[in-house]
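See below for the structure under consideration.
Note that one protein chain is taken out, while the other chains of the complex remain in position.
For subunit A:
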Amino acid sequence: MRGGTQQNRDLDAVLALHRKANDTAASAHNIEAIRLLRKALRLIDAKAAPDAAWVAARIRVLISLALATSEVGSTAKGFRGLRRAQAHLEQLPEGRSKQELQAVISGQRALLLFRVGRLAESLALFNAIIPTLEGLQSEDGLLLARTMTNRAQIHAEMGNVDAAARDFDRAIALAAEHGLARIEGKARHGLGDLAQLAGDIPGALHHYEEAARILESAAPGWLARVRLDQARALLVAGLAREAARHLDEALPDLRRNRVIQDLAEAKVARAAAALLEGDYDLARHLAVLARRRFLRRGNKPWAEVAALARLRADATEVLESGATPPPRLPSSLLRVSDRLAELGLRDETAAARLLAVRLLVRRGALDAAAEQLAKVPKPRRTSPVDHKMLLRLCRAELAVAAGRPRSALAQARAGLTELGSARDRMGGLDLLCGTAVHGQELGALAVGRVLAGARGQQGARRLLAWQERTRAQVYRYEPLPAIDDPVLARYLTEMRHVQRTVQQHRLAGKPVAALESRYAWLQREASRLGWYTSRWGRPRPVCSPEEVAQRLGERTLVSLVGHADSLAAVVVRDGRFSLVRLGSLSEVVETARQLHADLHALAPDQLPAALSAAVSASARRRAALLDERLIHPLAGLIGDTELVIVPTGSLHALPWPALPSLRGRPLSVAPSATVWVAAARAGRPEPVVLVGGPGVPGAVGEVRQLRAVYPSARLVDGEAATSETVLSALEGSGVAHLVAHGAHEPGNALFSRLDLVDGPLFAHEAARLSNPPERVVLAACELAMSHIRPGEEALGFAGALLASGSRTVVGAVARVGDSAAAQAMTDLHHSLAAGLSPAVALAEATAVDPLRRPFLCLGAG
């Protein structure tokens, strides 16, 4: 008897070791797991009596060991280990335990098949064992839930997005039922990957955040992988700093756990983030380290991608600086391009060669540039649109350098048309380096050429036409609204997936012909289903100058043009076009920044009097200076008419009503004349929605007071103000007044947000309203801001609303004091309710105290 108890105790010890090893492996600490499992095997060898419980224990240990060794070693070892386990299985009597262990072995074999790319075999195995597991109905549900998660991964890899989502959802349900936090975390991670695949970045980020929250305690070792995928999604969204933060958290863990491939991929992603942030040294450093790791692993394709990332940092830095590139840089790029070509990485080959062409043009080596340009393979359907833009940019730059400006403009026109017809950034982050700016560079090149040669009415008209063509492209980069047709949606989702898989296969050196023909078929079918007529990504039609002039009526349009260091304005009044040169752009921008800082500092309601006086004096002085630079030269042209202002780059946040000669003058500010024309229609005045978010002093009082102005308004505040309720209240409304904190997201305007009781409401979500509010008043924060960094034309929260169809958005371009905002809003709504237009109503409201009421009327007032 006594011996039997000792035996049991030993078995318990083995099983405990096994459990501990599994937990360790599940947190990606495989080396430690192997140590524990070997120890367990030694215990079994030393003590085992050949009864069924001991055999089963040995099998379990062998299975886990096979998995862990295949993670850190080779999959061949893994398969061998599983065969050993299978051999021991024969010793067991028929029954539940044998059935279950057979399912575990098959499941793990399926997993290894998946790892070596034998997807169809893997899926078939999973399909075979899942009914068995369902039949066994084990108490803890772990095995079934884990197998579901694994099958979901394979479905995802094979592009069966719906099936993958179903399996993940099922796993999450099982996890909830049985309290399996780790499974839930991993399944949510999987759902995030699926959303990213479908281009739903906010959805992906939501799932990743949930997964990270769960895994933080349930399996900390897994967190690093979530952070890596999260960072990739953030990079697609252009949020470089956020991506960098996630990667910086993940890198030490990946290093500690020796997940070399992930570690090196994370470094390439981190280099991409650094490049986007202009930190070239860091980008180079990381790309070099990543390349070394890939080489050590024998992963040549990834090693060359890392090499390209390094040279891209060099090239971008020298192109940005305006210096003459050293001759070795284009040569190195050409060599990498050749090596990438040998590996069959077509898009990367082209990218490397095109960068070399730009450098050669900059060096004045025009013949060499032309020669290399001719060697660049023609883009294919699956080439990312950014690459097509880069090709056009190279041709245009070469044409400019060769003294053929007409040809350069033709390239720019063709490129921008391509950008319009490329309905989506199918490529996304494929090359892990942001090239999204090429469309902008192409536009800037064209505007610069036209501005340089513009004379008289005709020149002004032509310049406006080009500005509209280039400005409208900002909208084409927007994530796309939901698609109603489910079949079409599925095709498009699969297209995104196939495109990404093609890229991955090239990196892995696998054939892609079958996938490419599948892509062509999908594209044909999608077109047949009306892709080109759906709302999805259809380029916003660009208004002609004549159409703009006609729609203006009595108003005057002032469209600013900034190029290099010169600032000019195209003025349209009574059907006539004029070009006025306004001098130095950088001086105006600097003064505008100072004024902005003044208004920012002046905002608090309780600023001490001496400070208030000093800052006000500074603001008045700067506003007068801007008035002199920007408005006085136009005075004869604009008279005292109502204005429509289209700013440029960093002047989007300029508080125009603060300029003395514009005080009390009705004006609208629009991101482009096209947007203004689209917005300038009569709106519906009802229903009115008043929203009060959390944490804004006086918000509740303000929205409640506004009930006096709008007695039938719907009030959404306090605990009721969740993002879902607010979104549904906004849908189809006439006037929406929102008092809530928010934040402008400089990296990607569509992630600017309004803080509600249950978390943020993203501009992205507001932009997906099918029937957005006609007029929106954002009564807090800086949500009317666009961007501060020079040269960028990003939209803000307000811009996203305009892009989705709101006609007018009133918002602040600087901080505002609580009571200053509340008073301005009360004045505004009284005038609006009395039937004044938003531009006129706001002009009256801001004229009372322009420096402390920095509100703008965006869109059409």
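The rule is simple: contacts are C-beta pairs under 8 Å (C-beta built on N, C-alpha and C of every residue); 3 or more make two chains touch, one makes a residue touch a chain; residues count from 1.
Assume contacts and distances are computed from a predicted model.
Of "Aspartyl/glutamyl-tRNA(Asn/Gln) amidotransferase subunit C", "Carboxypeptidase regulatory-like domain-containing protein", "Transketolase" or "Chromate transporter", only "Carboxypeptidase regulatory-like domain-containing protein" is the UniProt protein name of the chain excluded from the display. Across A:Gln594, A:Thr722 or A:Gln823, the single residue that touches the chain missing here is A:Gln594.
Within the complete assembly, A:Val816 is the residue of A:Leu82, A:Ala266 or A:Val816 that touches the hidden chain.
Touching the chain that is not shown, out of A:Ala52, A:Val487 or A:Ala617: A:Ala617 (per the contact rule at the top). With the whole complex as reference, residues 277-279, 590, 593-594, 597-598, 600-601, 603-608, 610-611, 614-615, 617-618, 621, 695-697, 741, 743, 755, 779-782, 788-789, 812, 815-819, 821 of subunit A touch the missing chain.
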